[in-house]
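Partial view: only certain chains, each at its native spot in the assembly.
Order of writing sets the chain letters: A and B. Residues in each chain are counted from 1.
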Amino acid sequence: MHFTLFQILDLLGTFAFAISGASLAIKKEFDVFGIFVLAFVTAIGGGTVRDVLIGEQPVSWMHSSELIICIVFGAFSAIIFNRWMNKLNYFVFLFDAIGLGFFTIAGIEKGLNFELNIFICISLGTISATFGGLIRDIISGEKPMLLMRKEIYAIASASGGCLFFILQFLEVNQSVNVISCISFVFLVRIITSKYGIKLPIIKEK
Amino acid sequence: MHFTLFQILDLLGTFAFAISGASLAIKKEFDVFGIFVLAFVTAIGGGTVRDVLIGEQPVSWMHSSELIICIVFGAFSAIIFNRWMNKLNYFVFLFDAIGLGFFTIAGIEKGLNFELNIFICISLGTISATFGGLIRDIISGEKPMLLMRKEIYAIASASGGCLFFILQFLEVNQSVNVISCISFVFLVRIITSKYGIKLPIIKEK
């Protein structure tokens, strides 16, 4: 049951990231093949970098047909529904925020399996959650949004990772912890976006 | 004999990709060292990403002096012959198309050795064949041609990969299959380029 929740969130997150990649490719007038490539890269980029850094190879999507079907389905959805995408934008945003939460926790879990320290685990979570979008932006020639983001994005993932270890220290039940952290990342993303909350910039003097 | 054919194609492909990297570096007025770096990165980039993804490390060029000599020779050729390069352009284009075919099949063979499924094998073939050029474009600040390509490029590699498995399913002899697929990728690239055939774009609405 717990495992099934994980799988559903994993697929939803992958699906959302695939849509975000495909939508950007459509916007930039890539050809049909390019749309699938960008959907693929966005959805599996973060997990791939994480797996390569810790040495989990072949990287995990190579053994997961569900993920690949999910990406293809996401890219098709973006192509078919792109004329309604302006209305769908909010759903994409929601799925993206869910994906951000899930991939953060998935990255941390992998780090714990490899017995890495807390700081590294949180870094792995954030890398899993954000590097897919970073690679999408670099490949498609966009300014990388990870760093220039006018919204709270990577920090939402990192603070969710911190919460995970705080709740673990407080001996909160594992399932409750996972759901709490994913919800937290999701809510931080939604709320800071709605109210335009930003991190401070250090002014160059 | 079959092995020798493979090696010749591998070296020809590497040589062509090295020339393409070095030529771009000359065009962008990189210094002499930069020319060799870009030749190197273009020629070994695709295979390196493939090896890292499946966990074949140290990556294969670390144990192949022939490849490195071939890259250095390719970069020197680009430097020496660059005043005739406009005339040589067609030869570079031909070598590049041969390389595209070979690296596609080499990637698929590696995937099969690791017992990965058909879709992943074809992806690995395409990654091997195209990521060298992608990294070349990103490093040198060009718009990545992989996705924006006005010509059929990555899809030529991917369709060659599909043909490989169709012929394998039809129990065609391995050597015939390999030669057919490389020729197919080569011809798709040449013919679509000559007649300006493109993949459709999904218009944003």
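Methods note: contacts are C-beta pairs under 8 Å (C-beta built on N, C-alpha and C of every residue); 3 or more make two chains touch, one makes a residue touch a chain.
Keep in mind the model is a prediction, meaning the values are calculated, not measured.
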Overall copies of the shared sequence [whole complex; 2 in view]: 3
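The rule we apply is simple: only the chains that are shown with their structure count from here on.
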Separation of mean Cα positions, subunit B and subunit A [Å, integer]: 31
Partner subunit B, residues of subunit A touching it in the complex: 25-35, 37-38, 40, 48, 52, 55, 57-59, 62-63, 65, 68, 79, 82-83, 138-141
Parts of subunit B lying in touch with subunit A, wherever the complex brings them together: 52-55, 114, 116-117, 119-120, 123, 134, 138, 143-144, 146-149, 154-155, 158, 198-202, 204-205
